[in-house]
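I have a structure here, written as structure tokens, and I will follow up with some questions on it.
Note that this complex is displayed minus one protein chain, with the remaining chains in position.
Labels for the chains are A, B and C, by order of writing; each one numbers its residues from 1.
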Amino acid sequence: MSAPTADRAPSWYEASARARLAALLDRASFTEFLGPAARETSPHLPLFDLPRAFDDGIVVGRGTLDDRPVLAAAQEGRFMGGAFGEVHAAKLTGLLRAAAELRPAAVLILFDTGGVRLQEANAGETAISEIMRAIVEVRRAGVPVVGLVGGRAGAYGGGGLIAGTCARLVVSEQGRIAVSGPEVIETNHGVEEFDSKDRALVWRTMGGKHRALTGGADAYAADTAEAFRAAALRLIDRAPAFDLETMRAEQARLEARLERHGTAGDAPDIWSALGVPESGRVSALGDDAFAELLASSGDSHDAR
Amino acid sequence: MSEGETGPEALSARRQAGAAMADGKIVAATEATALLEAVIRPGDRVCIEGDNQKQADCLARALAGCDPARVNGLHMVQSGVVLPEHLDIFEIGIADRLDYSYSGPQGARVARMMGEGSLTVGAVHTYLELFARYFVDLTPQVALVVAVSADRDGNLYTGPNTEDTPTVVEATAFKNGLVVAQVNEIVEKVPRVDIPGDRVHFVVEADKPFYVEPLFTRDPGAVTETQILMAMMALKGIYGEYGVTRLNHGIGFGTAAIELILPTYGERLGLKGKVASHWALNPHPSLIPAVESGWVSQVHCFGSEVGMEAYVGARPDIFFTGPDGSLRSNRAFCQTAGLYACDMFIGSTLQVDLQGNSSTVTTGRVAGFGGAPNMGSDPHGRRHPSPAWLKAAEEASDGTDERLMRRGRKLVVQIVETFAEGMAPTFVEELDAVRLARNAGLDLAPVMIYGDDVTHILTEEGIANLLLCRTAQEREQAIRGVAGYTEIGRGRDRAMVAQLRERGVIRRPEDLGIDVLDADRSLLAARSMKDLVHWSGGLYDPPARFRNW
Amino acid sequence: MTLDEILASLFPDGHDVTVQDGLIAGSGPLAGGRATVIGIADETTLGVDGALRLAGLVLDAAARDDGDPILVLIDSGSQRMRRRDELLGLNEYLAHLAKALFLADTRGHPTVGMIYGHSAAGAFIATALATRVLVGVPGANPTVMDLTSVARVTTLPLERLEELAKDTPVFAPGLDNMVAMGSVRAVLDADAPLAGQVASLLDDLPRFDDRDRLGAERGGRTEAARIADLVVEAARGG
Partner (left out) sequence: MDRLQFSHETPRALGGGRDQAILGVVASGNLEVLMERVLEPDRCEIEITTPLGGYDAVWEAVIADFVERAAPGGVRISINDGGAQPDTVMLRLLQAARMMEGQS
């Protein structure tokens, strides 16, 4: 194990939405659309006596990645858990509709969300569907949509479904992708079903390493903007088309997963079945060691 | 109390009564309540082991299960009131009097029960003070202690969490008292004898391993920029200024931030080897980067910390370890070390008044103090000099005294943010503790650290050096001058505060050459729990609730 | 309306639609072709197994060149909130089902959703909301979040939320509110034959996703379309 040093690159997990975009894209290349000065805030939060954010928790705009034009969106997981409210979601929908028309080299979605904002639940839920449909349209136009998951809030609820609609996904160890949150499962089916306070359990069930190993994500990145950038660059040229062939392959991929792992009790059982040696140690592996492991094992994930 | 209950005959009567439940010394967990009903007599003084860390939880449950018709009127003497059972026994009528030291999680219930009269508290002590009374006027007739394992002769292995056990057993067993130990397992041969078997009369094999609270684990991910700023001020304005090598830290995020910037900011200040090398401290995970960067020479511990076992075992050059390879902690010795051998205590509190008195007791919550009042006091029995100790005294002197007759001063630093969560001001006109004492008719307000022991108050606004204050008025304005935007702070005499600042009594970040905007999380040698694991070479194994991997 | 009543009204000449483990599957003659029918009955929750089975049926239909429509009938719970489903990657399974429906639609198989009972959360997004046009049957009660749960999470008193719910379609449960959002295009007439009503829907399909526009017109979701347009405009400029 390499000795840690005191001076390291900033953490993706800790960074703000704006800081992530600034570090991910080419230096000073980002231009925000409908920025904070436009003050397009949620009209609904005041009904609940909740404070608003000038950008409603999402930053959208254009920039370049290795000199290629991209459209990008970043959610701010610390504001209302990065949840999809009406304005927040519409900014992403608009960005995607623009992408279908303008055909940039890629669309990058920097997830950091607990799902639908429940104070605006009907608008948020409908918008999840609008976003998913818009992603499909972008992909049909031949533009890869790449999701990056490594924020505090992960990609939960509708965010998990949107992630599953992207052509490619990058995830870090800290990143979580799921539909139902640990607390929700525990509330509905008891602590025996899922102990939400057992964070090791949370991460091995929903976390980045598990998703990367089982094909729920296509690339694994260390917790830095540099690593996410490198992974995004690798993936945008290898995004699958959105067509019958891809969808049939995904059907086969997901069927195989159910068949192979449908009775697994816990993540390490699945990892063992995937040929991971010492699966009990996966959680403890450093980023480099895990990337090596991933290169030699793990499930196929081409079709999505 | 009759003499008979404290004499040797009483002990043999208790042992005989308990023998029916035992196979030799060994008692099954299912028989624990029956055992306690047999050996404990009404009115006994009983010590149940448990502090802010490990708990004799199986025996606590067994005691709470006793029939109050048989076991009643107990006087409980114990370090910590932590488990619900510790208070249940007062509600059921098994016990009626309590002398203790710490009650973190049960603080609110203690306050309520005191108010209702269902609980009579003798006093809230510091740990060392309570231990002392075990040997003078609060000697237990029965002690219920906890260890990792025992052999059939009753030899106990306490593992890294030795903590209070030797003290409690010493006070009980050598004064005709009966000692019952709960252990996780009975073994052929214990890895290390922490308590000799002839001091242990019964051993209960617990139904599950005893509980230990990871009280000293602070997630670096939750350290704020304000805490980092305060840590920078502490290092530059106090550690460096006085050359503090021997010290104790409290458990708050403020001191965790200091530990985490030693290898970064401390290094930059050139303080490595000059400060913070010898510690009376639990094995804080947040100290790992400093240990690994060569800052720390040695650490003696009150107790252990969950998940630190393998790491501590791998660093016998730093920590006190036994031949079995695990930590040997001892609360009484470490408290003594903190009192007499340390030049500085730095820790947090909930309220500070205009004289600098502090307390963690707030309305509706009697938390107790643990070791802080002992750590945070100037020991008049100290006789050995050190540069930091002498410099502090020199600052406090007006220069007219005889230098060779000058007693040194321990540095006692309160590191507090001016507002706590929910905008509760830290600085107040009157401590809630005083109000509580008045309302409850107590003889003494539960003050954690008295103002005359405090040498520095450090907030995000600056450092108030109380050693340099010459009058009560200066002292009050020095405190107001770092009290930020609290009412106390806004009530400052601006002119006088400016004067104090000129004299260096108050020092702002800029006076110390610290740019507020440099207080950044990138200064933390570890920013996450995972970073700490990396620093430890994979040896630190944090509890599940602190993980995000 | 019950599922049987709906099927009878949709396919007066008969059908082969069955329900197994809460999943609806089959087909029936509709608008001159043969509609594929999938769906969820009896407020069943949707987990990995169900989502994959339904997606398989949709992809089979999508592969054909007949241009026949796909009907999605929904009376579901939410997504299945179980450890096993999340371990296996429920988000991928639900997204896969939604994508299958989108794909079928782009391949000339118009997708029509019909909510006739309950639905919520991930199950709703993966099925009914993933159709080209979604309609409701009177009595349907989609619930994104029930008010008790909202009260628990927001710590606002239930009475206050019930009061708010009366004129705040953006969060309150119920079919009318989803109509106001634009996500449910219309509520069908339970007394008229459904076959004809669905046939006219198929004759007049929206050509793009206009749900935000409908929401604005209906006053239930006033911001979404405007904001999306502003972003598109900004992206075009410069």
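Definition applied: a contact is a pair of C-beta atoms (placed from the backbone, for glycine too) under 8 Å apart; a residue touches a chain by one contact, two chains touch by 3 or more.
Keep in mind the model is a prediction, meaning the values are calculated, not measured.
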{"item": "Among shown chains, those touching the left-out chain", "value": "A, B"}
{"item": "Given B:Asp99, B:Asp164, B:Glu205 or B:Glu417, the one touching the chain that is not displayed", "value": "B:Glu417"}
{"item": "Per the touch definition above, residue among B:Arg70, B:Lys189, B:Arg403 or B:Arg490 touching the missing chain", "value": "B:Arg490"}
{"item": "Residue, one of A:Arg18, A:Arg68, A:Arg140 or A:Arg281, that touches the chain absent here", "value": "A:Arg18"}
{"item": "Omitted-chain contact residue, chosen from B:Glu170, B:Glu225 or B:Asp452", "value": "B:Glu225"}
{"item": "Hidden partner chain, residues of chain A it touches", "value": "16, 18, 35-37, 46, 49-55, 76, 78-79"}
{"item": "Residues of chain B in contact with the chain not shown", "value": "224-226, 229, 417-419, 421-423, 460-461, 484-485, 490, 516-517, 519"}
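Just so we're on the same page, only the chains that are shown with their structure count from here on.
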{"item": "Centroid distance [mean C-alpha coordinates] between chain B and chain A, Å", "value": "43"}
{"item": "Inter-chain centre distance, chain B versus chain C - centres from mean C-alpha coordinates, in Å", "value": "59"}
{"item": "Touching residues (chain side chain B, partner chain A) in the complex", "value": "221, 263-264, 267, 289, 292-293, 521-522, 525-528, 530-531, 533-535, 537-538, 544-549"}
{"item": "In the complex, chain C residues that touch chain A", "value": "48-49, 52, 55-56, 59, 62-63, 79, 81-96, 98-100, 102-103, 106-107, 121-122, 124-126, 129-130, 144-145, 149-150, 153-154, 156, 164, 168-172, 177-178, 180-183, 209, 211-212, 215, 220-232, 234-236, 238"}
{"item": "Touch list for chain A against partner chain C, complex", "value": "31, 33-34, 38, 40, 43-44, 47-48, 60, 62, 71, 86-87, 89-91, 93-95, 97-99, 101-102, 116, 118-130, 132-134, 136, 140, 155, 157-158, 160-165, 177-180, 184-185, 188-189, 193-194, 205-206, 210-211, 214-216, 242-244, 247-248, 250-251, 254-255, 257-258, 261-262, 264, 266-267, 270, 304"}
